[in-house]
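With one protein chain withheld, the remaining protein chains of the complex are depicted in position.
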Amino acid sequence: METVQFFNLVPWVVFLPLIGLTVNLLVGRKLGEIFAGSFASLATGLAFVVSILLAVSLSSHPEAVTIPLGDWITIGTLTVRWAFRVDTLSVVMMLVVSGVGTLIHIYSIGYMHNDVRHNGDTGRYARFFIFLNLFIAAMMILVSADNFLMMFVGWEGVGLCSYLLIGFWFEKGKNGTGNAEAAKKAFITNRIGDFGLLIAMFLIFVNFGTFQFDEVFKQAGQVAAVKPGVMLLITLFMLLGVTGKSAQLPLYVWLPDAMAGPTPVSALIHAATMVTAGVYLVARSSIFYALVPTAQTVVMWVGAATALFAATIALGQYDIKKVLAYSTISQLGFMVAAVGMGATVAGMFHLVTHAFFKGLLFLAAGSVIQGVERGMHHANHASHDFDPQDMRQMGGLRKQTPLTFRVYLIGALALSGIAPLAGFFSKDEILVSAWQTQPAIFIVLVLAAFLTAFYMGRQLTMVFFGEPRTEAAEKASESPLVVTLPLMILALLSVLGGVLNLPGVHTLETWLSHTLGEGEPGHFVWVVAGISLVLALIGLGLAWMIYSRKTDKAYVDPLKRALGSLFTGMENKWWVDELYAAIILNPYRAFAQFMADPVDLGVIDRIGGGLAAGTRALAESIRKLQNGYIRSYALLMLLGLAAIMTYLFLR
Amino acid sequence: MTTGLFVFLTLAIIAITAAAGLILSRNTVYSALFLIINFLAVAVLYLIMGAPFIALAQITIYAGAIMVLFLFVIMLLGAEKPKEIEQMKWQRPLAFVLGGAILVEGVYALLTRVSITVTTNPASEILADPKTLGISLYTKYSLPFEIASVILLVAAIGAVVLTRMPKKDKGQ
Amino acid sequence: MIPIAYPLVLAVILFCMGIVGFLLRKNAIVIFMCLELMFNAANLVFITFANHYQVIDGQVFVVFVMTVAAAEVAVGLALMVTIFRTKQSIDIDQMNSLKG
Partner (left out) sequence: MNIGLNPLLLVTFFPLVGALVVLLLKPKWKTALRWTALVTSLITFGLSIWMLTRFNDIDPEIQFELNLPWITLGNNQIGFHLGIDGISILMVLLTTFLMPLAILSTWKAVEERIKGFMAFFLLLEVGMLGVFLSLDMVLFYVFWEFTLIPMYFLIGLWGGERRVYAAVKFFLYTMAGSVLMLAGILWIGLQYGSFDLTQLSGSGLIPAAAQLWLFGAFGLAFAIKVPMFPLHSWLPDAHTEAPTAGSVILAGILLKMGAYGFLRFNLPLFPNATVTLAPWMAGLAVIGILYGAAVAYLQKDVKRLVAYSSISHLGFVVLGIFALNLQGLQGAILQMVNHGLSTGALFLIVGMLYERRHTRLLENFGGLWKVVPVLGTLALITTLSSVGLPGLNGFVSEFTILLGAFSSTVIGSPWFAGVATLGVILAAVYLLFMFQKLFLGPVTHEENKKLKDVSAREILILTPILIFAFWIGIYPKPFFMLMAPAVEKLTALVQSAALLAH
């Protein structure tokens, strides 16, 4: 082969961010913000370059390549290597992660400059980029691993970064601990998912004898034939991991709280990349799922249910980022449903386009928030009860932040599925495969898509249209170029993202088929496209009609009157957090308390203490014999003498 | 009843009565005096049983020296009539019961093992001679004898050390 | 010539009386005297058997017993004096500092 092969460069996608973080760790604080930010961006950018080189290499040599780096765990039959797997699937993920990652790094240079000042600790600027680079490294490990265990390293590593970044302003939030609590919640919820993944891995090792993707998938058919129950268990436990990481029912609850992190984090980790890891996992293991129809059904319903459920909640939120968070959950539901239906390519397609437009939306939201914050400082608000993220406090921002408004509009339209933006094509592919195979799923997803358009319309209207509802919104201002430049690039991608897998061309389909096997290319069904497009337009229009009129300051959502208690449910996220607190957290707390106090201190500690006390009581009673009276000792001696003599006589 | 038996019984009664007096008398001085009577009675018994040296030693050392020492201490401490109230309620009855039991058992042991027909020997010249005792002491029992002397020395020194008034520390 | 059992019985009686006295009285000096009484009873047994077996060893032992008794009385009374100095009493029941 004449073309140069760059496969050996693959470890650098991990090493480059690691170098970036090490340098920042050592000198980042001393060399200032510009250096820390740009060096971290450079590291990620280089990782993106490496990813492109890998993609170029793959285009001429589409077979999977494994680049071993070293041994990791070797015990008996258990052999796990640090090894990278370059195939079309992993490279797609790498491109998304490092590409969107680089843009968000650049955005963060400007965003964090303001954020550290707003929150009053400039010393944490470098730390932010250290964490971001660590995240990129972990995510790269996740997507480029050649075995389940190494993937798990990245899997937990991104969870850690998520924890660190959600709790970045660990002294802020509700009661001062809100952010720290949110971070902990995210990590622990993810750990519940990881528990499932661990069990799945144990089962894989016991039944396959290896963790390596190639070998496992090679044997999958055989094992499924012999032990269908085991395969079902593996896939279901894996699904638990997926629901944790990709925020699906029932483990989605951490993602809305995760919005406590700085906005670039929400964009990068909690929208574009990390949360899609679950989708990636199912795509990677699509061979498993193809073998177990029951598991497929479960996955698909989990995804569809999440898509609809989260969309309803998004409808009732006022926090600009929370709406996007629930929207993310909902869109992840689409992807999971897609991979559950076997439409892996459609899922991956949506994953990519979603990374573009949802990343865009979050970053733009960040720009809006900082704009409002600036306005807030300008207006000298006593900032305690003022929440710059509350959409009720905004309004009319299209004038103050025109550029942000435009990119936001593009993102929102893409998300709503308006042709010919990226979201239209990817969502359409999912709907088509549902239409063809699972009508029930189709109905649920279409409903979710309608709600998506509606809540995006609501958000657009509340934030950008009408008149400013507060002084801060009135005085809000546009962000600097370093912030808006990534927005524009992402907007461009959101517009053009559909090209990746245009109906009839199927670039992505062909590309991924080298890894996922030849699938049936999704047809373009006019009926479906029509339905979804019309519904999206109706949703947007309806939202516009309902919300554009509201300008008064004491903001009451118009839907509240129309839907009544139903809206209260949406507003309160259907009380799921409270439900979990009641059935899991509080019982565990009570159980731990019961174990700690009555059981450990009261029973187990008393066993030893009781033995000691028994000995003591015995000694105490014997001690009384030693009364100090000589005559009484003499009497006892005599008693002994008499007894011995009596014994001698009676013998 | 032979003369010997009569003498023995008389002495025995005196000894027992004196012992009872020792135990029961409230006044410590009386107790000491009763004990002297007891010693004397027993000394006479020794004499009868052919141990004149021991009998005299008993009178001089025990009845003489030791009991004088007792009386001195009693007088010195002024402890002729201390109050005696029994606090241990089982002590008294048990003392009698056990004392009685030992007595019964001892007497029973004696009477079942020692025939009543075996009598004491008349005093023999050789055994009664202090010289025999002396020879035995200085030959066969010379080592215990020396040890006994050391014990006496230690006791003498010990008594002195113990009773010495604690010296008031100089300069205080 | 009396039956050998008689002085032995006498010795037993005296010994038991010593014991009972020891147990009954609280006056430390009387208790001492009771000890002497018991020694005495033991000595009587020695003498009796010396006479019975016609050997001198019994008498030798009596000498030793007397020696030890004398030493004991000397030390014991000295102790008594010391204790009286500190406690102002020779009630043996007050000497119970070593109780458990």
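We just call them A, B and C in the order they show up, numbering each chain from 1.
Please note the rule applied: a contact is a pair of C-beta atoms (placed from the backbone, for glycine too) under 8 Å apart; a residue touches a chain by one contact, two chains touch by 3 or more.
For clarity, every value in this text was computed on a predicted model and none was experimentally measured.
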{"item": "Contacts of the hidden chain among displayed chains", "value": "A"}
{"item": "Selected residue (touches chain absent from view) among A:E215, A:E578, A:D600 or A:E620", "value": "A:D600"}
{"item": "Hidden-chain contact residue, picked from the options A:H118, A:K184, A:H514 or A:K560", "value": "A:K184"}
{"item": "Chain A residues that touch the omitted chain in the full complex", "value": "70-78, 82, 121, 123, 149, 152-153, 155-157, 160, 163, 167, 170-172, 176-177, 180-181, 183-184, 187-188, 191-192, 194-195, 198-199, 201-203, 205-206, 588-589, 591-593, 595-597, 600, 604-605, 607-609, 612"}
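Note that only the chains that are shown with their structure count from here on.
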{"item": "Chain pair with the most C-beta contacts", "value": "B-C"}
{"item": "Whole-Å gap between the CA centroids of chain A and chain B", "value": "102"}
{"item": "Separation of mean Cα positions, chain C and chain A [Å, integer]", "value": "97"}
{"item": "Separation of chain B from chain C, taking each centre as the mean of its C-alpha atoms, in whole Å", "value": "6"}
{"item": "Residue numbers of chain A (touch at least two other chains)", "value": "629, 631, 635, 638"}
{"item": "Touching two or more other chains - residues of chain B", "value": "91, 94-95, 98-99, 102"}
{"item": "Chain B contact footprint on chain A (complex, rising order)", "value": "629, 631-632, 635, 638-639, 641-642, 645-646, 649"}
{"item": "Residue ranges of chain C touching chain B (in the complex, touch as defined)", "value": "1-10, 12-21, 23-27, 29-30, 32-34, 36-37, 40, 43-44, 47-48, 50-52, 54-57, 59-60, 62-64, 66-75, 77-82, 84, 89-91, 93"}
{"item": "Footprint of chain C on chain B - complex, ascending", "value": "2, 4-5, 8, 12, 15-16, 19-20, 22-23, 28, 31-32, 35, 38-39, 42, 45-46, 49-51, 53-54, 57-58, 61-62, 65-66, 69-70, 73-74, 76-77, 79, 82-84, 86-87, 91-92, 94-96, 98-100, 102-103, 106-107, 110-111, 114-122, 124, 127, 132-133, 136-137, 140-141, 144-145, 148, 151-152, 154-156, 158-160, 162-163"}
